[in-house]
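First comes the structure, then the notes that go with it.
Here the complex is missing one protein chain, while the rest keep their positions.
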């Protein structure tokens, strides 16, 4: 059983069916009848007018978002372990034309308002130093922790005070919302987020994410940049259809709840091993290499996470039957 | 009946089935068992070792290809009506870091060795002028004309003489090969092409193109650049599966032949109206606005192409029943 | 006697003296007492508040200017023979992050409002095509022609109508103003120019140009971009001192008048040979290679300008004694 990453998970049958159903000739790019519904459906979800672009990957969503709030000579503050810093092969530098990522420490890949303020205070206000234009946070974080609406609002307050834009990398946004039990707007637009990378590929999609602008006017330039980055697929209807299927009947939330529940099952089996609180669908556990080998011998696969630790990621398709054996195996170590 | 563009055509059932069949958990990105077969399958097709990367769009394929043969301070020669110049929203400038497209005239969007040589001769050999590093040609061209192996070889000879790399934008490569009746290697690697954007989205695919490096060593940097451009999809297996399905039993060639045959049917109905010879699956016809309206009233849709002309594009899914009525309607004008 | 280009001319003694006088310790970069006077002195010259940055070269001035009015995914309209297109090794692409130069024809490297409007009309309003954001004109042009205030105003009107910014490459702005006999504001800010590259290196300076923002607020980002481009010299006082010396007593205008007068002397000797009207300090003449050789044998040096033509450029330091012999020699051919 594979617990490497939710990004390799199965495509949900409803999403696959939506893809099959979208195999009808229509206008190319985003001129089709599926894409045409996106703004309305996401606006309904967030309870306010938003503009939405589909893109194939989280990296594209994140980096297009950054170009909307950061000029090439400016900087984006993020956690030292943020995906944009660590796992995108320098994509932010490419998309922004060389803007600088400015790194913060913080437990569990979370950044605090104080840390942001301190970093801003440390930048000399002269032309020799890159000035920050934006803050990017990941919710849920790379360690599976969740920012609450109040935490996002506190970060947003620092941003407003210093004229920074606020981006949320929501590769696992669904897992965060499922964990928080809040309205998706509470932890985004109502808390001051300007632009959200709303991930679906890790949550039952095939290859579609939603780039959500809470100020619809900001999306205009992004549409050109999407094309310019080679991300305007000619059969965009197949991406739009995925997103619509995920919104339909809150499938995105059901899937995330399933993945989170699976994670909780495992976490409860290993309370003393946890390196981080398990709030979403990632479990980081202390695990010796011998113990890891023992689990692998039983058919459980996952990533080592440095020395003496491992990362286990659950997905929407992990049922109790999938997870309970792993939980038991860990408890039995 | 829509004849706007092949890029909005149906996904071929075999491709769709391959996507459905690929809905199995495997390693993310291009670590899966479908992606693992690409190099071998394309090498078999071309009769020599090639390295292949899947990407979602022709724009991404073209622009990644250009970064392999052109430094930011250099230039790429292409036709004034090349897709990279006219229809990619400046994507080549973005991907290459500001390299310059150097434009040539030429009937039917074809460039000639003489025109390339003349342009090269017109560039002063000093640091004030951008120096050309590459030539990019489109086969079939934006006007549906086809470069023969001999024509490509003649262009390649000019390239070799001046140290230029040679890229082929093959958004409709299948249609070109089907038209030429040659081996796909004849018009590419054996004729001196360095890198090929091998299009499938216009030929029955959903959202996958093959970026083919005839010198496999050139692909190494492109793999980083693909990731950096946000084009390394996490469920790459679904792109690889499309490409494999297209190669299987030469589906790519069958589809292209069907589209080309449909185009011939229409062309034969309007020999005096043709603005360009019909060699692939595009038909450019003289058509007054009244005539265009007459056709549209009968349910045929297509793009106007400037004043008094129209573009009709056939696709793999256009059967004789689809096309004969249009041919008759044109003949009856 | 060399008539290759004014860009290799002598530094005016008053400029050299100003450099010598600036050899006093002061704050680095642009914190010195010379740089501090620039905004006020140029504001006095233009009769309104402007913000001014010194830079070492016209290429840097032009390209920084373009970044102020054009985003990376947009385009800048200019003449096909504009310096930014032909002689800057792709610098606009580098500085803007890949924006596209969109080229116009026009006699004597001048662009007309109609040509600009036609080009704008030819761009499809969709994300596949680069949309123009700015117009850049050169005054005096690369062929020594001058735009009058009315001509600039007519171009500016088209720009305003379409939301374009307007840049003037004034590498020979002094020659243009001297030729027009107008106030420098008449042909710039009062005619709708947003940003001016005000050249001094071709007019008696050593290595300093003024980047003039008629909306001072636009200069803020340019200060960061100047640093980022490596153009914030630590001993900026030596650049500021050059600019101040050029403004003092209207030296810039005296020098330009001298160069223009020298050009008129030569032009009058060859009225039938002129390829372009001589309005500034460049003379383009029909000249066979035999005639050119005859002149060179007499010690006159200049550039060939294609087949059967030559370019002669006069400088501030060309006195009547320098020029009259050349005029006579041409007349005697």
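Before moving on, here are some points about what is shown:
Every chain is named by a letter (A, B and C) in the order it is written, and numbering of its residues begins at 1.
Note that a residue touches a chain if its C-beta (ideal position, glycine included) is under 8 Å from a C-beta of that chain, and two chains touch if they have at least 3 such contacts.
Please read all numbers here as calculations on a predicted model, not as lab measurements.
Within the full complex, the chain left out of the display contacts the shown chains A, B, C. The chain that is not drawn here is touched, among residues C:7, C:112, C:148 or C:277, by C:7. Only one of C:230, C:271 or C:306 touches the absent chain when the whole complex is considered: C:230. With the whole complex as reference, residues 72-73, 75, 86-90, 93-94, 96-100, 127-130 of chain A touch the missing chain. Contact residues of chain B toward the unshown chain are 29, 71-74, 97, 127-128, 131, 221, 223-228, 232. Contact between chain C and the unshown chain involves residues 2, 4-5, 7-11, 16, 19-20, 23-28, 55-61, 63, 88-91, 94-95, 201-202, 206-207, 224, 227-235, 238-239, 317.
Just so we're on the same page, only the chains that are shown with their structure count from here on.
Interchain contacts join each chain to each other chain, per the touch definition above.
Chain A and chain B have centres, each the mean of its CA atoms, that are 34 Å apart.
The distance from the centre of chain A to the centre of chain C, each centre being the mean of the chain's C-alpha atoms, comes to 49 Å. Each of residues 88-90, 94 in chain B touches at least two other chains.
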